[in-house]
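Every protein chain of the complex appears in place save one, which is left out.
Up next is chain A:
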Amino acid sequence: MGEREVDWSALPMELLPLIGKTVQARINVVRFRSVCTSWRSSIPPLRGISPPLLLPFPYPINSAGGQSFLSQSTIYRLEPPDDNPNLSTCSSKSWLVKVEEFEPGRVRLLNPLSSLHIRFLPDSFPKVINLLGFRVVEVGKAYKLQHSNGMDIAGVNKLVLFPNSAWTSCVEDKLIFGLFHEGKLGYVKYGDENWTFVDDHNFYCDDITVYKGQPYVVDRLGTVSWIDSSMKLIQFSPPLCGLGNQKHLVESCGELYVVDRSFDRERRFDHGLRRYRLCPKTVNIEVYKLDQEWGCWVMVKNLGDQVFFLGKDSSFSVSATEFSGCKGNCVYFTDENDIGVFYFENQKTGKIVDFQDRCHLFWPPPSWLSSKSSSKC
């Protein structure tokens, strides 16, 4: 066989959309369109959720005029290509970042856990990042329900879109599941007048996620169920009966885990209210995996190189080896906008400021970010 260099631009034009359509994550669609003119014209640009997803309000009290919008934010892992000369001197090779693209090309930097807008950045932080020079991997997506003025709608705990790929940005195909105040589960489809609530008085949903293409929920007792096409909850696991107060679902390496969080109430002086009030403080975290063969829960004592994130509107996991300098086997969480971390190796938990000597994959932004010059606007 001779050394034949295939010219892939000889690929017939009608095949390009077939390849393009199988690309799942939005960032990869943008990349696909950035290769050459024929690839670019073969698939249309994706612009967030289009048209903007207008939904009815989940509760009548919200609807004092105006409409609710679904806003999407994405968590990415940013990595410089290997030829960056500054790399050897940097402590962290990758950066975990959460952004909300509110306008094409304009993003808000969000805290991956509390989802608050990070308004102030170090002076060395570039104002514009040209992604063409980076490896960008999508880690997860998160959704929020907002008023038209951008304020979050109260009482909404978590939202997931189903199905979840980039191509179902066509809004008609989307089903939105929501977890609301007091653990109520509801869903809505584009065009519906109202949300439909899954009415089960004994069911208090703690978390919801889309796993292996199916929506799964976990209730207060740690029972995991999946939602079938007729919106019925099919029990998937026995109750966990953990000792914690709140359960979370996290997917890691293709498996579904339940994280059980225990709270203590701590009296803290609230400077805003000028008085003491009781705030929840995470004191313990336990992680469980379902042994599908025996149908029972197994406690996981060591996460290996995995790092779990229990964010306000999304939970996900990453591998610490991709963020060199950072160790795995820990869980990041948020207590009312405070960021905390739990280390399994010594069972230590605390606010992230107490662990400044450790490497945190999402803050501060790595030095290679500022060394790569930003493009002129």
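By our rule, a contact is a pair of C-beta atoms (placed from the backbone, for glycine too) under 8 Å apart; a residue touches a chain by one contact, two chains touch by 3 or more; residues count from 1.
By definition in this document, contacts and distances are computed from a predicted model.
Visitor: Which of "Trafficking protein particle complex subunit 6B", "Carbonic anhydrase", "Skp1-like protein 4" or "Protein transport protein SEC23" is the UniProt protein name of the chain not shown?
Guide: Its UniProt record gives the name "Skp1-like protein 4".
Visitor: For the full complex, which residue in A:135, A:189 or A:289 touches the chain that was left out?
Guide: In the complete complex, the chain left out is touched by residue A:135.
Visitor: Touching the absent chain: which residues on chain A qualify?
Guide: 4-9, 11-12, 15, 18-20, 22-25, 28, 30-37, 39-40, 45, 81, 99, 101-102, 104-109, 111, 114, 116-121, 123, 125-137, 270-273, 336-339, 351-353, 356, 360, 362-363, 375, 377
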